[in-house]
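Left out: one protein chain. Kept in place: all the others.
Chain IDs A, B and C follow the sequence of writing; residue 1 opens each chain.
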Amino acid sequence: MLIVMEAGARPEQIEAVVRHIEKMGLKAHPIPGAQRTAIGVTGRQGAKDPGIVENFPGVKEVIQVSHSYKLVSREAKPDDSVISVGGVDVGGRGIVVVGGPCAVESYDQTRTIAEAIKRAGGQLFRGGAYKPRTSPYSFQGLGEQGLEILARVREEFDLPIVTEAIDEESLNLVDQYADCIQIGARNMQNFSLLKRAGKARKPVLLKRGMSATLEELLLSAEYIMSEGNYNVIFCERGVRTFSDHTRNTVDLSIVPAIKRISHLPILVDPSHGTGKRNKVLPMSRASIAVGADGVLVEVHHKPEEALSDGPQAILPSTFADLVQQVDAIAGVLGRSIVPTLSRA
Amino acid sequence: MLIVMEAGARPEQIEAVVRHIEKMGLKAHPIPGAQRTAIGVTGRQGAKDPGIVENFPGVKEVIQVSHSYKLVSREAKPDDSVISVGGVDVGGRGIVVVGGPCAVESYDQTRTIAEAIKRAGGQLFRGGAYKPRTSPYSFQGLGEQGLEILARVREEFDLPIVTEAIDEESLNLVDQYADCIQIGARNMQNFSLLKRAGKARKPVLLKRGMSATLEELLLSAEYIMSEGNYNVIFCERGVRTFSDHTRNTVDLSIVPAIKRISHLPILVDPSHGTGKRNKVLPMSRASIAVGADGVLVEVHHKPEEALSDGPQAILPSTFADLVQQVDAIAGVLGRSIVPTLSRA
Amino acid sequence: MLIVMEAGARPEQIEAVVRHIEKMGLKAHPIPGAQRTAIGVTGRQGAKDPGIVENFPGVKEVIQVSHSYKLVSREAKPDDSVISVGGVDVGGRGIVVVGGPCAVESYDQTRTIAEAIKRAGGQLFRGGAYKPRTSPYSFQGLGEQGLEILARVREEFDLPIVTEAIDEESLNLVDQYADCIQIGARNMQNFSLLKRAGKARKPVLLKRGMSATLEELLLSAEYIMSEGNYNVIFCERGVRTFSDHTRNTVDLSIVPAIKRISHLPILVDPSHGTGKRNKVLPMSRASIAVGADGVLVEVHHKPEEALSDGPQAILPSTFADLVQQVDAIAGVLGRSIVPTLSRA
Partner (left out) sequence: MLIVMEAGARPEQIEAVVRHIEKMGLKAHPIPGAQRTAIGVTGRQGAKDPGIVENFPGVKEVIQVSHSYKLVSREAKPDDSVISVGGVDVGGRGIVVVGGPCAVESYDQTRTIAEAIKRAGGQLFRGGAYKPRTSPYSFQGLGEQGLEILARVREEFDLPIVTEAIDEESLNLVDQYADCIQIGARNMQNFSLLKRAGKARKPVLLKRGMSATLEELLLSAEYIMSEGNYNVIFCERGVRTFSDHTRNTVDLSIVPAIKRISHLPILVDPSHGTGKRNKVLPMSRASIAVGADGVLVEVHHKPEEALSDGPQAILPSTFADLVQQVDAIAGVLGRSIVPTLSRA
């Protein structure tokens, strides 16, 4: 922490701040400058917040410096983490493409799409059994029946499953049926759910909240890791801004920012990120080009009949193009698509 | 819904859109214009999303018009709702001032602050037993022990209690111990929690999410009401923007916007809204001036020792000034502070 | 400036940073901490940006601390500035209400509205002769003819004039005809125009840019003052956010923030700030309640015929209510409406 005093701060005001900091068991380092004094604060911060000195007379500003994340950081683990999702590696030199419908609607729908995903070279299958919907009157997902459909389709196509959990009850079931537990953007700071996910056996795909900073995203992963589950995969899915030509604004620069600070892998979801079918393919290419470990996209064979988010789902044929283009872009970075599982 | 066709759209493209809309059981109304044709869509929308036509050839844009909220709306109930929190009316002509610490830290701390709140004329007491904290390593609240302290203090001072629930387990306990269940900003779209709150017996104080639109806030209240709990109080607590001189940007214009659309009351929380002690009093005055039904503020007698959010807590003496100033502002609008409960 | 080193930074990396800082003529103060070292930097920064060390090996983060504004600051002038606009004081204990149409459309329109403003107790008249419009095909204002109409109306009603300048040419004319030169939000960082305004004889009303931080707003005023014109009045007019129930999001907390740092007065424009006629009156009350020195509102007697921004203009009768309510709110803060000029 750095405390900046006002230009006219009196010596006794500076001393009062120093005394208060030291009473908290921290160390204060006054730095007299040409115009004003700044006070550096070091030591391990306890339960009390030293930021309170902002209200002391003569104090101009208090600037937070240190970060609370530890386990997510490269300072804790310098090398890239590679996380296995049902046998498919996420992170490292490979690239993964996760495809599937927004929501599981029926066995036939799910099977048809899964077949297309597999044929095109997608390595993981996504589909929601529990859907967090803005309106209580929208389709909320098939629940456990949806999970059963997903599990059945996995067996048929050797496609590990990523699916969302929205509360403790659904998380328990997802942990049991699926290969990766998705925590959605709206639950990124549902700390009870994060702690529960930290006790799950399966890896967690953690989506960035709609207005989450990089630091908050890292700390939400820290919640999961601090409970013992070290298999966390980040996912950028667009943030909310004034910009209105897409549903959200995809913030691709978070990919190299995460890579610099953390050892965990990161995917991008251009379907929710843009909300527009015609932007999914170009933004998928850009995601791989910027250094993401893969993309997560919505695919539907009859988007005009989809029960949710039809306008952003791409067709199976576009998905096949996407896999090829993404692989070609990966090649420029010396990476390539992770091979799909075979049905040995 | 309104579908806007491109200037050069061909008649058969327009027809294809019309046919698709009608196949969904809706009615299409083409409106030929000077430059382009628009197609109005009416009828009750079913499970399928007609927005899919955005991807049809010749379609320029699809504009959503109708809203999904019903019970929160003045179209459902034209008159203002007045909601009783432990005997104190929220909404109507009265103004409420809710004060208390960010977190319940001990019986002594809680009692000291409650006494000051009561003496100054505050009518409701707030204090967190469950704290959603960004970092897993920060103080997370005393849990049920905190609720017991709150209940004990309520008896001593006749101050009904507002406190936050963060998951199903804590909600059950809050419903039992407190007079009003707070759903925090981070959980505004935790739909499982909202549904559970819809089955609680106590009124719900629903805080606006950090990047929630007016419509999303209304729909979150609709989740609670659609489960049978009609006692919802909104709370504006600042939204996240680029603006960095306060922690969040308080969006006071949502107060008249809510009042126009909904019959439910709305409070403002300038403590979290600004994150700065010296902004709480002026923003409280502004909140009442714009038409809010009350304010919710953090008070601590020793903010430098607070376990959370000390820098934004005001002192009991400032709280006493706040009650008086807020009452004077209310007078200009023909309103006044609701009298506190007496210990009859 | 504060430089935060990585936890594992080696001594020679720290030394390299220190050496570089000192080569720039600045002083480096290493502060060894439990986990990592921070380096405070003091001294007057020259032309070169020391922020470059962010790219040095072992550096985690560089945090800017000092501010570049001087003349706008209370450190330069502790007391509130009171600025005379054609004889009407802005700042100090009084409150001003500035009213008028978005655009000057004709002598009759302007005269009718000015008469209503004067009768209701408004002290200053606003109206655009030069209109910065998003589209080149929208009405762009009457230009110098508009200024002549404004000057004529001023004589008839003793209402000093505030009107916008959009480039050097119009600024020269506005400086000649009007009593206060408005710099609009879109030109807040048109530095050439700011420098020109710094050489004008008349006070300047500087509107906050749509995405300007507090610091940027202060520095834009500094541009004007550094050229010799010390009569600057700030104006909050809403910032651009994701929030869509109003045209912009009025950030009222900037009022106490400005008051704390700067001696210059600040007004609020709730008409552009909300873009909704029905929000102007409540937001005007809130502006005065939070501590603003006045409000600037759009008034039109026939808003349905206005050539620009009709939907946000209030009627003369609402304006009369506004003056009364604003005066009553001011009373709570021990302030009152500045008396209007009389036609002695």
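Note that in this section contacts are C-beta pairs under 8 Å (C-beta built on N, C-alpha and C of every residue); 3 or more make two chains touch, one makes a residue touch a chain.
Everything numeric in this text was worked out from a predicted model, so none of it was measured.
Trainee: Who touches the missing chain here, C:Ser73, C:Thr112 or C:Ser211?
Mentor: Checking each option in C:Ser73, C:Thr112 or C:Ser211, the one touching the absent chain turns out to be C:Ser211.
Trainee: For the chain left out of this view, which of A:Gln35, A:Thr112, A:Ser138 or A:Thr246 touches it?
Mentor: A:Thr246
Trainee: Where does subunit C touch the missing chain, residue by residue?
Mentor: 20, 47-49, 51-55, 62, 68-69, 132-139, 166-170, 186-187, 189-193, 195, 210-211, 215-216, 219, 222-223, 226, 240, 276-278, 303-311
Trainee: List every residue of subunit A that touches the chain not included in the displayed model.
Mentor: So the residues of subunit A touching the unseen chain are 211, 213-214, 239, 241-246, 249-257, 260, 273-274, 276, 278-279, 282-283, 285-291, 325, 328-329, 332-333.
Trainee: Give me the subunit B residues in contact with the hidden chain, please.
Mentor: Against the left-out chain, subunit B lists 2, 4, 6-8, 29, 31-36, 38, 40, 42-44, 61, 63, 65-66, 75, 240-242.
Assume only the chains that are shown with their structure count from here on.
Trainee: Touching two or more other chains, which residues of subunit B qualify?
Mentor: 211, 276, 278, in rising order.
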